[in-house]
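Everything on this sheet refers to the single structure shown next.
As you look at this complex, bear in mind that one protein chain is not there, while each of the others sits in place.
Order of writing sets the labels: A and B. Residues in every chain begin at 1.
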Amino acid sequence: MSVSENTKNLIVPGDLLTCAKENQTIDILGQGIYLSFENHLYNSNKIYPTNVGIENYTTKNNKNIANIDYNSKRYIPQQGDYVIATVTNNYATHFVCTLNNFSSTVNLPYANFPQATKKNRPKYENGDLVYCRVKVVDSDLPAELECMDSETGNKEGFGLLEAEKGKHTAILNCSLAYCRELLFNDKGFPLLSDMVKKNLSFEVAIGINGSIWISTGSLLETLCVYKILSKCEKAERNLHAQIIEDTIKEYIKE
Amino acid sequence: MAKDLVITNTERQFILDLLANSQRLDGRKSLLQQRDLNINITPNRYGDIYLELKRDDGSIATRLHCKVTAEIVKPKDQRPFEGTFYINCEFNGLAGLNFENYKVGNNSDEFYYGRLIESMILRSNALDLEQLCIVAGLKVWNIRVDVHVLEFDGGFLELASIGCMTALLHYRRPDVTVRNEKVTIHSFDEKEGVKLGVLHIPIALQFNLFPLKEAAEIIKTNTSSENNNELVVLDCTLKEDLLKDGEFIIALNKNREIVQLNKPGGIPISASKIVEFSHMALPIIEETTNKILKAIDIDEKKRNKYAHLLSAENDRYVE
Partner (left out) sequence: MSRFEFYNNDGLRIDGRRSNELKNFESSITTTSNFANFSRNTSTNTTYLQMGQNKVLVTINGPKEPTNRTKIDSNKATLSTNINISKFSKVNRNTNKSNLPDKQTLEWEYEITQLFSTIVVLETYPKSTISINVTVLQQDGGVLSAIINCITIALINNSIQIYDIITAVSIGIVDQKHFLLDLNHLEEQFLSSGTIATVGGGDQVSLLRIRDKFPLDLIEEFMQVGLQGCSVLKEIITKQVKDMNLNKLVEIQ
């Protein structure tokens, strides 16, 4: 593959993608790239970037994948994403959840829970947080979530995010790119590991829809983690260590 | 259709726990601490004010724009000697997705707060309307204040009242001369503008109540007034605002006069608490009033940079 895998190339709508320049075939298109059927006859389809961001190429199972990494605050459900949903209503067959404020709702059917039977249905209240995965995205129907691995039927860590006894929890809303970095790029973006190194003990669940759920043993620790995560979102990367230290000093070691 | 903001149970619990421990989500360490207030007066214009509330980390939480305009209209039939005054409060899409453009519900908080500020200024005669009369029964000035919320994270009522009063204090209307019922309006180049007659400066303050017990319990235990049934928080953020369970609004001026005192429903609080809050509000309002006067003073000095050169007054020798 001639397209180097780690090009950090900022691209703007209207530009030519590097892969298009080099006549590289792309098998799977990711977010931010649009496929236009310019000429059906000669099969000369073209791909265009539609968002400002960094283009990204990977190869998986001999298939070239291209996507543009861009930042946004609005989440659009994509199949296979790990998300934190808020229950807003419940019906006879499913919960109605939201992934973002002011966006369309998604469904979480009772059948998509492990060991689901007609009688054994989860009892979630309105406003509860559920960690789950997007199962189906359909343009005509609301997206469907699942709370288990549908191949194995195991729980796989999905389910209700609730405060255990003696624990304090919080939820933080931030931008989507930040959540992706935290979740997938721990080597290049070791914020969470750095925090653990500073003797902060905490539990997080990160949803790709821009929510981070935090759980620690004490209220101040929760506030501290909350503050670090929200401050680091806006700060430069080289300032993160300083922010962690300052915030810990402010809230815990007073 | 605009959907409402959803506050999850986790977040609700977290914010309430923090408040119970005198911590705030935006980094403030006390329930009674207010965010920093910035008053920016647009140079070269009269009555054009930008107000900002700043968070601890320097980012802007709430921003408001107040603008005074004046025009000549026919007075109301019942009051031929008085000018008219009108406040237009607008929350538009800029302030957040929960507000829709040009739509203010009659039962919404925004409507209520807007009305409150209008009646705060009108009913207490903070603005002297009789000075606005040009020709009785025919021509009076109509003063209109437009309040636009540009960024919103709570604290609307206080900011709007500060903004309106600052704008009114700062504004100058064009001078007019009446000769044989003929009205001439002088531009600012011709004649210096005339200040509006602001008789006193009422400032509103909102105390937000968060119950520590169930509402039913508070209502039933009405005999034990010493018990702390609620938390009182000043200058709520938007999230705290959505979780609050009652409010207490007081508008005061420096002369120890209550201009408005409102507790619209919500959880009941004991009468002694209300008295306590009213007295607590006075120093805060004095401070805010001084801030307004200082901002106007600074602006005045900037405008009249060369005033001392033109003045006939000279330094006198005082024995």
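One rule holds in what follows: contacts are C-beta pairs under 8 Å (C-beta built on N, C-alpha and C of every residue); 3 or more make two chains touch, one makes a residue touch a chain.
What you see is a predicted model, and the numbers here were worked out from it, not measured in a lab.
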Checklist entry - Among B:Lys29, B:Arg123 or B:Lys301, which residue is in contact with the omitted chain in the full complex? => result B:Arg123
Checklist entry - Which one touches the absent chain: B:Ile60, B:Val176, B:Leu231 or B:Leu282? => result B:Leu282
Next on the checklist: Using the document's definition of touch, tell me which of B:Val73, B:Leu212, B:Ile274 or B:Leu293 contacts the absent chain.
Outcome noted: B:Ile274
Checklist outcome for this item: Filtering B:Ile7, B:Leu94, B:Val176 or B:Leu261 for touch with the omitted chain leaves B:Leu261
Checklist entry - Which chain A residues would touch the chain omitted from the figure, given the whole complex? => result 89, 126
Checklist outcome for this item: Omitted-chain footprint on chain B covers residues 106-107, 111-112, 115, 119, 123-125, 215-216, 218-220, 222-223, 225, 245-246, 248, 252, 256-272, 274-275, 278-279, 282
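Everything below uses one rule, namely that only the chains that are shown with their structure count from here on.
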Next on the checklist: How many angstrom lie between the centres of chain A and chain B, each centre taken as the mean Cα position?
Outcome noted: 41
Checklist entry - Across the complex, what residues on chain B touch chain A? => result 2-3, 5-14, 17-18, 21, 23, 25, 27, 57, 97-98
Checklist entry - Hey, which residues of chain A end up touching chain B in the complex? => result 86, 88, 98, 101-102, 125, 127-129, 161, 163, 168-171, 213, 219-220, 222-223, 226-227, 231
